[in-house]
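All protein chains of the complex are present and in place, except for one that has been dropped.
And now, chain A:
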Amino acid sequence: MTLEPLVVFLPLFGAILAMPLGRAAGPKAAEIASTVLVGLAAVYAWVLFFDVALGEPNPRTIRLATWFSSGDFQADWALRLDTLSAVMLVVVNSVSFLVHWYSMGYMKEYGETPRFFAYLSLFTFAMLTLVTADNFMQLFFGWEGVGLASYLLIGFWFKKKSANDAAIKAFVVNRVGDFGFALGILGVYYVFGSVEFDTVFSVIAADGVAIPYGMDTGAPVRELTVSFLGHDWHALTVIGVLLFIGAMGKSAQLLLHTWLPDAMEGPTPVSALIHAATMVTAGVFLVCRCSAIYENAPDAAALVTIVGALTAFFAASVGLLQDDIKKVVAYSTCSQLGYMFFAAGAGAYGAAMFHLFTHAFFKALLFLGSGAVIIAMHHEQDIKKMGGVKDLLPFTHILMLIGTISITGLGIPGLYLFGAPFGTAGFVSKDVILESAFAAGETGRAFAGAAFTLGLMAAVMTAFYSWRLIFLTFWGRSRAPEHVRKHPHHVPDSMMIPLVPLAVGALVAGMAFYGHFVDPAKSEKFWNGAFYSAEAHAPADDEAHAGESHAPADVHAAPAESHDGDAGAHHEESHHHVPGWVLWAPFLAMLAGALPAAFHYLRGDPLRPGLLRPGGLVHDFLKNKWYFDEIYDFLLVRPALAIGRFLWKEGDGRTIDGVGPDGLAATVAAGARRIVRMQTGYMYHYAFVMLVGIALFVTYVLLRLAGGGQ
């Protein structure tokens, strides 16, 4: 009997117990029970992390049960424990535990905490099944599970219309992504005849012959084409793009990002856990998990890169002008996810996971800190109405400062201590990403160069909006109403203590884990084959079919050899080959953003118009978030509503109901009345009906036999 399943199932027990326990023993019991259970899971996750990843590599898969077995289709419930999932386990369980803890203080005045904690634990469980999946079906289960939990939690205050709208929006937008994702899974099964990660990735690694479902002949999988929408496409590219559409929805990438800012309608701990640290990173996790696919589908990888880079730029630009403290952090999340994606698209999977890891710390910290501010300011979220909060919440101020220097990337470029760059977590991981992108661009990887440029510009803006948030909220003179200033809400200790570990992580996680995640010397052992690497699979490739297919494999291997798999290979290269200015560029970008912010918001009236005057074209463009919501409203929502209304009123109401149910019902009622009217009670009527009946039958027989006989 192994204990590993506990790491996934303890939160589920918490989710199941919370409501009954809340009813039987009061909300406090429910809160403590679910928090303790997730806490135990978090401890165990760290144990597993040391066991699986940090010490001697010890990856394993534990099969729990068979889920589907239908013909040659098979999917299991399993726990795949390798470095990738161990990292995710640590992130998810730790942040979830801290958020549970924090919520005990935050949710106190809102009530209904058992339900809230049940949802939180349910989310945690779903996220854990997602990251420990060993096949696409279980991944999809977790994927939909976190979507459900996200929907429930965004709409937690279901009496608020805006919360309900936001929940529905999140659900619907994710449906678009999930449609792509589901098609991607179908594509995987169609091509490989299996949804098991091991099977799929090993076939790709060996470039084995894949015979699509229902086909007589196959082809080596890297050259295989499939017919889709009337064209022949490169199979892996199609699969990669479809899976990425799912990732775009879940991770709020450009075009499918609109739900994330609205999702801030949910309680703040939810924003920290689901919409910053964990769920939204599921897309990054998916791309990293499927590195074997993307490394052999350059076009799909290019799409990942450019979408990620554009998102990083777009979200950062919108963040510049947001006034709602949570929306600033939300757009920041969106932007940081863009970084992770273009790192993955550029083949630096280690760097992407590294940033995912560090981002969880500083972004959860920023969100939870904002939550403390919101509570203290009597649920005010507009930073223009704050100011001077550092006197009210000195400790929160320090924590938020730590989060800000982490996300903006404060560090000393070029200084290495104990083999790791010296700086905050965000500094280390963002630098690695930008350098990897630059290096990938140098070797000709599509869009990697553009991603580097866009990433730098996003870094400038990140620094600006992050410091703007600090300056407007905490510094300067208070702009809050009198009673708020005099009597801020008390912020309980249970909302402060959980932030401490996050702050520590935001400072040192980068330096502490640099070596394992991305340093070329150690990272290969750390990741231990969790990411696809062309070199590692080259011999198998030769064995599979020497000769004819060698040339194309080489083409793909060229960029991959230097960058892919472990980003350490990159980084090593970046140290030796990237020019010095590339190392300094992120730091300078940070200064380029932070200094104007200080210049503008620390002197004079912080609310005076700046470079972008209200009413100007650029101002409105950014203020309205690039008009995405308006465009979608015009292109999709309103036509859909119009079509829906037409089908409802004309199609369903008048045609289907009119002819079908309503018409049928009317006919039935009329028929019933008519038949019953014949039931007069007079015997001669009854006898008459009988005789008419028999006369008709006799006539029928006579006609039939007379006709047939002659």
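By definition in this document, a contact is a pair of C-beta atoms (placed from the backbone, for glycine too) under 8 Å apart; a residue touches a chain by one contact, two chains touch by 3 or more; residues count from 1.
The rule is simple: contacts and distances are computed from a predicted model.
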| item | value |
| --- | --- |
| Candidate names "NADH-quinone oxidoreductase subunit N", "Lipid-transfer protein", "L-arabinose transport system permease protein AraQ" or "3-isopropylmalate dehydratase large subunit"; UniProt protein name, chain not shown | "NADH-quinone oxidoreductase subunit N" |
| Sole contact to the chain not displayed, among A:65, A:617 or A:676 | A:676 |
| Missing-partner contacts on chain A, residue numbers | 668-669, 671-673, 675-676, 678-679, 681, 683, 685-687, 689-690, 692-694, 697-698, 700-702, 704-706, 709 |
